[in-house]
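On to subunit A.
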Amino acid sequence: MSFLYAKRYPLYAKEQLMLGLGIAKGMIVTLKQFIESYTKKGSIFTVQYPEERKPIAEAFRNFPILVYDETPEDPRCVACDICAKECPPKCITIVRDRDEQGRGLQKPKLFDIDVSVCMSCGICEEVCPFDAIYMDKEFELSAYNRMHSLNFHQEQLLRPNSYFHKIRPTDAAQIDAKRKEKEKAKNTQPGTTA
Partner candidate 1 sequence: MLFFYLLATLTVLGALGATLMKNLIHCALCLILFFLGIATFYILLGAEFIAAVQILIYVGAVATLVLFAIMLTQNVVGETTLKGLGQNRWWALGLTAAVIGILGSAIHHQRFSAASYAGRLTTQEIGQALVVVYALPFEVVSLLLTGAMIGAIVIAMEDRKKKQ
Partner candidate 2 sequence: MNTIPLTHFLMLAAVLFAIGLYGVLVRKNVVIVLMGIEIMMNSANLNFIAFSKFYSASRVTGQIFTLFGITIAAAEVAVGLALVIAIFRQAKTVEVQEIDTLKG
Partner candidate 3 sequence: MELIDQLFVLLKQAILKTSESFLPPVFLPFLSILISITAIALFAPLTMMYLTWLERKVIARMQNRFGPNRVGIYGLLQPIADGIKMLTKEDVVPLGADRVVHFLAPVAVVVPSLLLFSVLPFGRGMTAVNLDIGLLFFIAVSSIGTLAIFMGGWASRNKFSLLGAMRALAQMISYEVPLVLSVVPVVMMTGTLSTQKIVEAQAGWRGFHWYLFTPWGVVGFLIFFICSVSEVNRTPFDIPEGESEIVAGFHTEYSGMKFALFYMAEFLGAFAYSALGATLFLGGWQGPLLPSWLWFGLKTFFLVFVMIWLRGTFPRLRVDQLMSYAWKFLLPMALVNILAAGIWHYLSFPLSLIVSASVLLIGFIALSRLAPTGTRLEKRVYRYAE
């Protein structure tokens, strides 16, 4: 293959007269930018972050949250531990809730996600059979120390279904439709056998 290389050659007469032209052209470009920044509307596109905010894309995902339907006490999560097993960096810890006799309940007593470890890959969202865990869009999560305050407990993770609709309207709608069908199928199916 052939390389191009810059060969030096003496200036043509025409170019000699135009020696200063390149400088002038460059200066005019910057001057135009300067004036346009005051006159033209779109020329400065910086967003003043805390005051103005760019709208967040729908598919944006950050750290997971637990969704509950009516009351925070009974989240959709049944503590089946699938997401904890699937999570690559192993940042989810679940402890099943036990009633008085010690039998396991369909509810997590303790549900921790170590947000400093979580890489927001979204595997837990895909893997969860009970649509309990979804990725949130909240990214302003600064904390005072690394150890404890970044390990989110169940109370910090629970969000109502309405919040889920707000941040991801299309997915939430599909999921609710699917859940309603399953609900209906479950109602009709035991109904027929009985």
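Note that in this section contacts are C-beta pairs under 8 Å (C-beta built on N, C-alpha and C of every residue); 3 or more make two chains touch, one makes a residue touch a chain; residues count from 1.
Picked so that all candidates are chains of the complex that A comes from, given by their letters.
Every value quoted in this text rests on a predicted model; they were computed, and no experiment measured them.
Enquirer: Thinking of the complex as a whole, which of 1, 2 or 3 is in touch with subunit A?
Expert: 3
Enquirer: Please give the residue numbers of subunit A that touch candidate 3 in the complex, ascending.
Expert: Residues 2-12, 15-17, 19, 23, 26-27, 29-31, 33-34, 37-38, 43-46, 48.
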